Every structure is written in structure tokens, then in C-alpha cells.
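Omission of a single protein chain aside, the complex is shown with its protein chains in their original locations.
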Amino acid sequence: MMRRCELPARDLRLLDPLFVYPSTVLGRERAIVVNLEQIRCVITADEVLLLNSLDSYVLQYAAELQRRLLQRAEGDELPFEFRALELALEAACSFLDAQAAELEIEAYPLLDELTSKISTLNLERVRRLKSRLVALTRRVQKVRDEIEQLMDDDGDMAEMYLTEKKMRMESSVFGDQSLLGYNSAGAAGTSVSAPVSPVSSPTESRKLEKTFSLCRSRHDSTKGSDNTTTEHIQELEMLLEAYFVVIDSTLNKLTSLKEYIDDTEDFINIQLDNVRNQLIQFELLLTTATFVVAIFGVVAGIFGMNFETSVFKIENAFQWVLVITSVVGVFIFCSFLWFFKYKRLMPL
Amino acid sequence: MMRRCELPARDLRLLDPLFVYPSTVLGRERAIVVNLEQIRCVITADEVLLLNSLDSYVLQYAAELQRRLLQRAEGDELPFEFRALELALEAACSFLDAQAAELEIEAYPLLDELTSKISTLNLERVRRLKSRLVALTRRVQKVRDEIEQLMDDDGDMAEMYLTEKKMRMESSVFGDQSLLGYNSAGAAGTSVSAPVSPVSSPTESRKLEKTFSLCRSRHDSTKGSDNTTTEHIQELEMLLEAYFVVIDSTLNKLTSLKEYIDDTEDFINIQLDNVRNQLIQFELLLTTATFVVAIFGVVAGIFGMNFETSVFKIENAFQWVLVITSVVGVFIFCSFLWFFKYKRLMPL
Amino acid sequence: MMRRCELPARDLRLLDPLFVYPSTVLGRERAIVVNLEQIRCVITADEVLLLNSLDSYVLQYAAELQRRLLQRAEGDELPFEFRALELALEAACSFLDAQAAELEIEAYPLLDELTSKISTLNLERVRRLKSRLVALTRRVQKVRDEIEQLMDDDGDMAEMYLTEKKMRMESSVFGDQSLLGYNSAGAAGTSVSAPVSPVSSPTESRKLEKTFSLCRSRHDSTKGSDNTTTEHIQELEMLLEAYFVVIDSTLNKLTSLKEYIDDTEDFINIQLDNVRNQLIQFELLLTTATFVVAIFGVVAGIFGMNFETSVFKIENAFQWVLVITSVVGVFIFCSFLWFFKYKRLMPL
Amino acid sequence: MMRRCELPARDLRLLDPLFVYPSTVLGRERAIVVNLEQIRCVITADEVLLLNSLDSYVLQYAAELQRRLLQRAEGDELPFEFRALELALEAACSFLDAQAAELEIEAYPLLDELTSKISTLNLERVRRLKSRLVALTRRVQKVRDEIEQLMDDDGDMAEMYLTEKKMRMESSVFGDQSLLGYNSAGAAGTSVSAPVSPVSSPTESRKLEKTFSLCRSRHDSTKGSDNTTTEHIQELEMLLEAYFVVIDSTLNKLTSLKEYIDDTEDFINIQLDNVRNQLIQFELLLTTATFVVAIFGVVAGIFGMNFETSVFKIENAFQWVLVITSVVGVFIFCSFLWFFKYKRLMPL
Partner (left out) sequence: MMRRCELPARDLRLLDPLFVYPSTVLGRERAIVVNLEQIRCVITADEVLLLNSLDSYVLQYAAELQRRLLQRAEGDELPFEFRALELALEAACSFLDAQAAELEIEAYPLLDELTSKISTLNLERVRRLKSRLVALTRRVQKVRDEIEQLMDDDGDMAEMYLTEKKMRMESSVFGDQSLLGYNSAGAAGTSVSAPVSPVSSPTESRKLEKTFSLCRSRHDSTKGSDNTTTEHIQELEMLLEAYFVVIDSTLNKLTSLKEYIDDTEDFINIQLDNVRNQLIQFELLLTTATFVVAIFGVVAGIFGMNFETSVFKIENAFQWVLVITSVVGVFIFCSFLWFFKYKRLMPL
């Protein structure tokens, strides 16, 4: 396979299903190495080599690809490799968007539940949710960066216009030889006829120009092919732009979810702190009350001592002790309340 | 509609009212795809196709657009598509600014109330406010980034100069044919005559040049049209600059609000912690006092035991016990106070 | 006024004193729109139109501007608009620096006070300080970004060289006509003679070149004027560089202050947590002591029950009970202390 | 050695094993200075000078390098210096990836253990883990930035194509002299014959062109060599791209781990707060219960006082006191419970 696409071993290693490398789109001399989520393939000018072709998701991609290529006959100016790339982007975008939507559906009710009832179970679920969110955000971010980088670099986009490169190479090698009769078979069963013939015409006209004008030929021809190339690159850029908006929208969703989680955590933290303060306020009130009651108990204890004093003989001493102690106790309690209110420790 | 503007399906999908894609301005071959907040339209060289035309907000935009285009006759050098784009920008900016102002009016009193009274209800309201703020900030940020990106990329701005592109195309196809008689009808009822005639003159003068000089024609003509284009692009850049300042000011407001919320949350956290420490300080004081009272109670309990000892016969033992225990209790309490003060645990 | 400077309404709106737009410096066809803090003016090739001219701060700027322009006669090669811009930058920089210094003087003592005494009043003051700091930082940042952006974009700087542009325009319109006799009156009373004459000489020499060589004239002339322009742009760049360092230094101060506040808040948080832990440690100790005392009290209570048992008849039972209970109480208390120390909960 | 590679002392200082400088790849006139993790070497057009050659890791690199260079004879178009650089990158990437994998294996179980059991020991281990993670992340980040910077700067990559530079220099010095007979011996025992001969042909053909055409020679020759150089630079860029993906994947792993740690810490913080609130809730409940019990105790104490009142003579007073006090106590306790529930302080 390496020989077929003229790819070095180190590029193919990136598609190895055993390792999980981040999403990448690399333009090479004769192939585009695509590693977008599940879809790991090598796109050449007239083939798509799918690597992990047993995955149901990838099979779906292959079927869709074949279906679309059949439609192509109805007139579509995009070269083969761009169509394959578009389909890979579309598949990756919709896959990621579906995962993001799934995460959203799960997350929002869970977070709202968490604000009303904080339990270890819910916290654990939110933690797992965050792990998944971070992982998904990274993957979406990676795809987005890859698209953005491709759009920014015209050279990379030109490099991807494989059909043009192949044409040029062939025309320089075979001359006017027939360009028909290519057999292309995808490694994963994707067999499509290469979109060679319609694109070959500019090359031929270029050849004519070459014989016509000697000194200007080279300049013009490059100009001429440049025009076609530039047009196709612009189409590729527009294609990428559209999917960039889609993946950016997915990323937006995930970032919103992340910020919602962060806000919820802030809310929970302040809420927990606030509840704790209220709990401690009541505890302080109860401690104050217990203190007053303890004083009452001490008074009762004092008069329960077995000493023989004349106090016990005083008339109505029992009532007086109870009344005086009660009044003092209530006074102490109210003083504390007033003091706490004065210190603004309690919203009494 | 796709055929009319030569837009691929994937671009129009971005305007679909069912999906909420972030704000985007895409320059295409014959149209500008605008998705700024409510306003989702396709601007061509002489039409504006409004998509969600039933929305009251969009109707207002359409009315304003028609009004302005009538004023145009009084002499304004901007091409049709730039005027439509400007109006869309203005509408989006003022819409977002109004929403930001509304949020501000609601937020500041709520936050100041929160600092004086922290309740679950207020916290919940602040949380909802933050969600709205984050969502609005993202939308404003998106519009701002879109404007900035357009300003940075001269190529994109040139791409948007549709009138010029159309002129060039027509002049190359129809030659000196009459350019009059265009019928343009907006899909949403916006029907305006295209600003074609005044702009066509530079094209014709260019044609003259072409016949005049053979070898230099191409170079000069591109120079000539470049001058006009550059001028118009500069006007577009200035237009974008002005709205960039406006949207940047809105973003500034929102960022300030966000930081005000963050500062308030920091303040509340420290304040809650501080109040809690004060509560615990008083609780510690009361625990100390209760401890002393408990010692007193134990002393009383000891002398309330039913053992027969000679202690109870001692004269004035009752008074002595009370006095000694009280003195010891006060001493213990004061020792604790001094100790806490020494440890700097309390600001006594 | 719009007609005078050929500015569209949307640019002038940015200078509207009723709205607070962030700092902006916009280079336009015949004017520089300056909105730096208080100073909102339009600088043309020979006028400065001050908008909010009643402000004392702006009057000071106008006076300084007149004074400097008089000094100009002593030989200074900077064009009029650059001198006005420099003065506006200087005024804005020194104004912001003064405000930053004021904030610093207020902040550091307050923060140091806060670390030793955390009170609601101090926290509230720090919060207000942070609001002011954030607002000021944003304004400084905005001015800094504006200067940086101007420096990075040579085109924008060239656009600002209004004198040159005016010269070129006039020379192309009036030919060899006299360039003398300009009347320029600032809207705010700033009336200065335009620095026209010395700069007009290169234009004239350029005209000579034009008559001398036909085919090379255009190329050379742009080269020639380019040299002068480039030189002036370099001077503008150096001017901006110098003020960039000044405003960067102000921004540095504010960022340092911000980080000092953040560090202080971290310190306060850990300090509050630490003090709270110590408070709870003492409370735990006291709870332990109270527990022991309560056990003593229960023992006393048991022997205070009115049951008739033989226990009360035992000799010295009173002493024995007291001694045994005390020993057990002390043992329990020490066990707890040892246990807390073993668990590393207390630094005993 | 400085003379051999024409490197200034300051560049060699960066390779000093005593100092730990961050990873760097510097392209110099006749050498590439490589400092990637353990591997510190100077690569010239036909030598690799390894500095810390006693390290087992570096010896392995040297062995692998020799092995690969022997394979080279089987046809590989990469120049010597790129092959050496690739091997150094591969060694550094796999080394860092191995360390990252090791850290991951250790971290995840530890963090999951921490969520279920928070102990000082576990916290201390997590802290050490974070230190190692931060250090490793920085090193990976540094290598990644270095690769990215090289890829972005075509000039730097061209500078690294030492073989080409050497060829050009020799051809201009020695003319048609034989280029054979180079002896190259690596300082660390790496002795390889320089890949000179096959690359020298374009130089010679260039010389021919020089004699052929006078005025165009220089332009063409640079064009010609430029083509070869550009091709090799593209190969270098592809090589760097592949290793960039690998190191980026390692960085991704580490960032994921970092975010997992952060999420775990957030989780632990909320969990600790939540548990604390529950503890305080139970303490409040117990304080309430103790308060009720204390009231009961006071009632008992009151009737245990030694006053002589008629209360004690009432029939069944004992039972009535117990019943009434119990009912009142239960009522007080239930009131508190209802109040706490009403205040939403407890999820009863």
C-alpha cells in the first residue's frame, strides 16, 4: 500500500487503528491522509483506501460515498478527491454533533437536579460527564483546528488538488497518450471510475499553447492551470468554510455546556457555603440557648446541694428562684441575640 | 433559489431557521451569505433574499432597507450589496447592544442586593443571569470575530464586491450590450432597482483601453479596475471598522459585567468565610462559657450527692463553695480568652 | 462638519460624548478620528476639531497644542497631524498613568490592612477597588492595543500621513498653483497655520521629474514620494513605539496590582481556612473537656438519686468517688488528646 | 569542535550537560544544533557529534542511527542530516510518549482511589504526580513548539538543508574538482560516508547551464537548485508534520490527564463541602436534641432542689412532671425539625 500511494511508513502509522492519534488531514504528493474520528482513509486522485473497513460506521460512509459518486454523473465540477474529503468531513461533523447533542440531553437535567439535591451519586455522574465532555471538546476542537489550518494555508489546499497534479504528471510523461482505461478499486471495496477525462482538456489546450508560443508558453500555461487550480482551491475553501461553521457550532454547544457546568459548580459552592453558614447560625443560637439552660441547671443544682443553710427556709424561695433565674436567662438570651444582630452575623 | 444565487446546498443549510448556527458572513461567487443574529439573508449584486421574513424584527429590517435605498438616489457611492450588508450589521449591532443594556439594567441591582443578602433565590437568579450573559457574550464575540476576520482579509472583502464582479462578467459576455432592464425582486418582497448603470462606466473605459493598447491592456485594465475596487474595499473596510468599534463596545460592556459578577462572587465567598469564622468564634466563646458552667454544675452535683460526709456540717460551706467555684470559673474563662487572643484566633 | 472632513456619519457617532465607546484611532481619507479617553477630536492635515471642548482637561490639551505648534517654527520635521496625534497620545498616556498611580497609592495600604483585619467594610472597599481597577485596565489595554495595531499595520500609518495625501491631491488638481494662504481654524478655538510650505517642495521636485522623464516618471515619483513617506512613517512608528512603552509600563503597574490583589485574596482564603481549623480544634478540645465534665456530672447525679442503697453508707465513699472519677476523667481526656495527635488533627 | 562546525561558543553552551536548557533545534551555517531531551548533538552535512555519549539512551540512538544509515544504501532520497534529525525526533517522541504512558498508568488508579478515600498520603502523592505532570507537559510542549516553529518557517527549514549548502559552497570553491574521498567520523563513533555524490549532479548541470546562457544562468540556476531544495524542504516538512502529530497526541494525553486531575479536585472539593454540610446538619440535630434533654435535666434539677414547697406532696406529681416535660420536649424538637425543613437547611 505504501508503494501504491507513495506514502512513507510514518504517515501510515498515523492511521493505525491500534493507536488513537488526534484528527489529522495531511496533504501528500499523491494522496491525502485523512484521520477524522472513525474514518481513517487514504484518498488518492481516483481511489479511497479505507483502513478500518469492518466498523459499521465506516461501512455506512463507504456506501454513502458510492451512492454520491453515482450521482456525480449528473454534472458536478468538484474533483474526486474533494468529494471524498467532503463526505469524510460531513460524516465526522455529523458524528461529533450527534455525540454533542446526546451529551447535552443527558447533562442539563442532571445539572438542574444537582442544584436542588447534592448527593455523592450525582456528583460522581457530573464528574464522569465532565470527563466525556472534555474528551469530546478536544476532538471537536482538533477537527476544527485542522479545517481552519487548511483554510489558512493556500499551499496546503493546492497540494490536495491531486487530480490536477496527476494530470500534469501524466501529460508530461505520456504526452498525448490516451488517458482512458484506469482501473481503480478501493481497498475496502470502493470501486469508482476516476474523473479523469473532463479535466484533461485544459491540459491538452495547454499543450497547444506550448507549441504555439515559445517564450510565453511556460508562463501562460502555469497561469492557465493556475486559474483552474485557483478556482478549484476556492471551491475547496468554500467547502471547508461551510463545514467549519458546522463544527464551530458544535464546539459552541460544548463550550456552552462546559460553562453551564462551571456556573453550576460555582452556584453549588456558594449555595453550600451559604447553607453551612445558616446551619452554624442555628447551632450558635442553640448553643446560646443551651448555655442559658445550663445556667438554670446550675442554679437548680446549687439549691440541690445538701448544705444546711437558712436559704431553704425562706418562704416562697422556690418561686422566687425560678422567676429570677428565668428572667435572667431570658435577658441573657436576648442580649446575645441583639449582639449577633448588631454584629450582622444573623439576619434576625 | 440555489440556482438563482449559484450557492451550494451546504451554504444555504447554514441559514436554515431550524438550526441555530453561529453568526457568519460568507463571500461567495455571486452572493454574500449573511447570518447575523435574526437576520438571515442572501445578498446578491441587486437583490436581498430574506429567509425568515415573518419575524417582526426582520420585517423592520426590510422596511428600513427599502427606505434607505430610496434615499440612495441622493448620491451615495456605496454599491448595493455593501449598503445591504451595512444595514444588516447595524441591525445586528443595535439588537445585541439593546440586549446587553437590558442585561446590565437587570444585573447590577441584583448583584448589589446579593452582597447584602445571600439567599437561594438570589443565587438562582444570578445563575440564570450568568447563563444568559455567557450566551449573549458568545454571540457578540462571534459577530465581532466575523467582522475582524473580514477586515483582516482583503481577499474576502474583494470577493464581496459583487457589483464589480457582475459588471466584469457581463462586460465580457455581452460586450457593449445595454445593461439596463434588470428586474430584481426580493424573495421577501424587497424589490429594488440595481445600482448598475453608474458603476458600468469604468468598465467601458477599460474596454477602450483594451482596443488602444494591445500589450499593456490587460495589465492596465486590472490596474484600473483594481483602483476602483481598492477604493471600494477601503470604504468597506472603514464601514466594518466603525461597526467593529460599536460591537467591541458592546462586548466590553458584557465583559465588564462578567468581571463584576466574578468579583462579586469572590467577595461573597470571602464574606461568607469571614462571617462563618466569626460565628465559630462566638460558638467557641459560648462553648467555653458552657464548659465553665458545666464545671459549676458538677461542683453543685458533687455536693448534691447523698453521701454522708462531714463537709456538709462546715459553717458557711455553702457560701464558700459558691464563691470559690465562681472565682475559679471566671479565672478559667479569662485564661481561655487570653489564650485565644494570644493565638490571634479572635480580635478581642 | 461631516462635509468638512469628508467623514461619514457613522465615524462621527463614535465621538459622541453621550456614548462611551472604547479608545479608537481611525485613519480616514482626509482625517484621523481620535477617541483617546477624554480627548475626542478629528485631526485633518491642518486642523484639529475638538468635540467636548468645555471639559477642563480638553482645554488644557488645546492650550498645550497651541503652545507646541508655536515652538514648531524652531525646526521640527514632523507633519502637523503627527504632532497633534502625539500630543493626544501623550495626554491620554499621562492621564491614564496618573489614574493608575492614584489607584496604586490607595490600593496597597488597603490590601495590607485587609490581611491583618478582615472586615466587611474593608472587603467592600477592595471590591470597589477591583471594579475600578478592571475598568482602568481595560481602558489602558484598549489604548495599548490601538497603538500596537497601528504600529503593526504600515498601511494604516501611511493612511494617516494626511499632509502628504493632501499635497498629492492638490498638486494633481491645482498644478503649479500657489499653495500658500490656507486658513485653518480649529472648531474649539485652535487656530494654527498649516505646515504646508516646507513639505510642498518634494512634490514640486517630483513634478520636474515628471516632465523630464515620461516613461519612468510615474514609477520614480511614487518611489520618490515613497521615500519621504516611508521616512515619515518610520518617524510615526518611532513616536508610537515610545508611547507604547509608556502605556505598556502603566499596564504593567495595573497588572501587578491585579495580581497583588489576587495573591492577597488567596492568602486571605487560606488564612481564614487555617484560622477556622484552629478554632474548630479548640472547640473540639473544649467539647472533649465538656464531655469529661458531663461524665463527672452524671456520676454526681447517680449518687444524688434518692434510692436507698448501701453505697451511701461506705466509709470515705465520697472521697473515693471523687478520686476515681477524676482519674478516669483525666485518663479519658488524655486518651482523646493522644488520639487527635496520632491522627495529626492537632499540632499538640 | 567549535572550529569544526563553525559554531560560536554560545551555541555549544546550550548543549552543556551541566545545564538543563529546554529542547531546541537551531539551524546554523554548517550544522544543526539539536537538543531534544537526552539527545544533545550537532548534526553537520556528514557527521553527527553526540555530546553526552556515555548515557545508555544516547548509545542506543547511536546504534540505531548506524543501523539505519546502512539501510540507506537500498535507496532513500533523504539527505544525511534529515535522516539524523528524524531519528533524533523519533527517539525524543517515543521517550516522551513512554514517560507520559507511565504517568497515566500511575495516575488514574490513584485519582479514583482519592475520590473514595481522601487521606494526607494520597493527597501528597497526587501533588507529586502533578509536579511530574507539569514538568513533563512543559517538555512535550517545548518539543511540539519547536517542531511547529520549524514547520512554519520555510527559511529555517531551508537553512537546515546542509548537504545542499555544502554542495554549493564546494562547487563554487573547487569547481570541477573531485568531490570524492570525504572522511567523516562521528565524535561518538558514528562513522558514515557522506551522501555527496548523487546530489552533486544538479550542481554540475547547473554549471553547464551557466556556461550555456549568460544572462539567464544565474536566475535559472537558482531556480533549478530551488526546485531541488523546495522538494527536499517539502519532504522535511512532511517528516516534521508526522512527528508533530505524534508529539501532539502525547501532549493531548497529558492535557487530558491534567484536566482529569482538575476535575477530580473540583469533585473532591464539592464532595468535602457536601459531607461537611451533612456532618453539621447532624450536629445541629444532636445539639437540638441535647438542648431538649438539657431542658428536661433542668426540670429534674428544679424538683431536686431542697426547698420545702407543697409541690412535692401532690399525688402522682412525679408522673405528671415526667409526662408533661416529655411532651413539651418532643414538641420543641419537632418544631425545630419542621423549622429546619421549612428553611430548606435539611433534606428531611
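Each chain carries a letter (A, B, C and D) given by its place in the written order, and its residues are counted from 1.
By definition in this document, a residue touches a chain if its C-beta (ideal position, glycine included) is under 8 Å from a C-beta of that chain, and two chains touch if they have at least 3 such contacts.
On a predicted model such as this, the values are computed, not experimentally measured, just so you know.
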item	value
Interface partners of the hidden chain - shown chains only, full complex considered	C, D
Chain not shown: contacting residue from C:Q60, C:Q149, C:N277 or C:S335	C:N277
Touching residues (missing chain, whole complex) on chain C	115, 238-239, 241-243, 245-246, 248-249, 252, 255-256, 259-260, 263-264, 266-267, 269-271, 273-274, 276-277, 280-281, 283-284, 287-288, 290-291, 294-295, 297-298, 301-302, 304-309, 311, 340, 343-345, 347
Missing-chain contacts mapped onto chain D	8, 10-11, 13-14, 19-22, 24, 26, 28, 117-120, 123-124, 126-127, 130-131, 134-135, 138, 142, 265, 268-269, 272-273, 275-276, 278-280, 282-283, 286-287, 289-290, 293-294, 296-297, 300-301, 303-306, 312-313, 317-319, 321-322
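In this text, only the chains that are shown with their structure count from here on.
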item	value
Geometric centre distance via CA averages, chain D-chain A, whole Å	21
CA centroid of chain B to CA centroid of chain D, Å	34
Chain B residues counted as touching two or more neighbouring chains	120, 269, 273, 276, 280, 283, 287, 290, 294, 297, 301, 304-306
Overall pattern in which the protein chains touch one another (line/ring/star/complete/other)	line
